[in-house]
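So that we are looking at the same thing, I have put the structure below in structure tokens.
All protein chains but one are shown at their positions in the complex.
Now for chain A:
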Amino acid sequence: MPNQPSISRLLTVWLSGGLLVFWLIAVGLGVYVMQDEFGEIFDSSLQETAERLAPLVVDDLFLRDDNTATRQLESLYGTMPDEYLTYQVRDASGRVLLHSHNVAADPYPAPLKAGFWEDEHRRIYTVSAVSGTVFVQVADSLDHRKEAATEGGFALLLPGLLLLPLSVLAVIYIVKRAVRPVDQLRQAISSKDSGNLSEIELDRMPVELQPIMHSVNLLLTRLRGALEAERELTANSAHELRTPIAGALAQTQMLISELAQSPAQPRAMQVESALQKLATLNERLLQLARAEAGIGASGNAVDLAPILDLVVEEFDRRDSSGRLIYQRDAGLSLIKPANPDAFAIILRNLIENALLYGAADAPVHIEMGQGGAITIRNKASAMSDEELAHIRRRFVRGDNTKPGSGLGLAITERLLAQMNARLELSSITTEAGQSLFQAKIAF
């Protein structure tokens, strides 16, 4: 999901970006402060040089007879490449009396006034001597200072360029570690469904996430309670509804036997028939209520194959016509996270449909194959895809002349969806030209 916002990505990008910006600001401030400090140091050494040079120069001038010509002092060590300091000794008229070997005889543009002066090339410090008749001016090239500042700046920047990628990696690692509890909580929440509503229990959950976990657990408890209440209501309703119907049906059947040969017997049989329909409809509505309550899903995986055996046996005992032909290879299991009661409802509906809507004289084949697919096949008229889609709808029956509620397939589909399974309906024609209706449960 590349377009979905991610806390990890946001934190990584913003923290790395922030780190870079603050690092650059720190380097900038460092360079600024360093340049200022360097200026002070250079100025101090410039001033010290001028002040120490002045007595020597004055002494030298007084020892000489002729001071009319400008003299250049030769270097004792030859010309050095990194010589930045130069000096001139000037008289009150501005004439250069003496200058260092690495400067021209042209006077500095600085005025003959004690103190610092600066142009775009150099910074000059002037001291006066002999009652303001002799001036010693020491100049320092600004390139020198710029070079020092640049080298200092690089010295600050270069480690940063190396450390920055490491910092980004550290940020990614820290963010991942920091959001791991969020991820654990997300996974724990996403694993919850109607089959698993147990409370989330995660160790060492950060304090920031504990209220969320507490709220989710509270919600799960309430949801579990509501679903339990709904299921209990359905179970109680089943008892409360089935018992009076059972009483009425049993009394009616007794009445029918007691009214043998009486003209009232057909009427009693109509009452029995109506009660049978009521019982069937009641059964379907209870199943629908259970399906709507989400009983299909389960957190525990169980073997559903024995449930299939039990349901088929149940029908075998009820229906003595021997129409059911059941085939399940020995040892074949079907272990799925599904509710056994819901699975039994599904099987009952599909088998009942096959017995009810299939040709009365034809067998119903129930098979469980490799991979756990269960197929129920019965002889029936060929159906188009539209008709197959139509009978999946609620209160729609495949054959309106047959009794039924039209809810069986809808209930089955709903429960299978809760089990992450699907119902495949198909109308197939055998090589012998026989039309069969097939319902397949595919996990």
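The definition used in the following text is that a contact is a pair of C-beta atoms (placed from the backbone, for glycine too) under 8 Å apart; a residue touches a chain by one contact, two chains touch by 3 or more; residues count from 1.
Definition applied: contacts and distances are computed from a predicted model.
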Omitted chain, identified by the protein name its UniProt record gives, among "Ribose transport system ATP-binding protein", "Response regulator transcription factor", "Glutamyl-tRNA(Gln) amidotransferase subunit A" or "Cytochrome c oxidase subunit 2A": "Response regulator transcription factor"
Touching the absent chain when the full complex is considered, from A:242, A:336, A:394 or A:440: A:242
Residue of A:189, A:220 or A:344 touching the missing chain in the full complex: A:344
Touch with the omitted chain, as defined above, among A:103, A:185, A:311 or A:421: A:311
Options A:6, A:257 or A:273, residue touching the unrepresented chain: A:257
Missing-partner contacts on chain A, residue numbers: 235, 238-239, 241-251, 253-254, 257, 275, 279, 283, 307, 310-311, 317-318, 340-341, 343-344
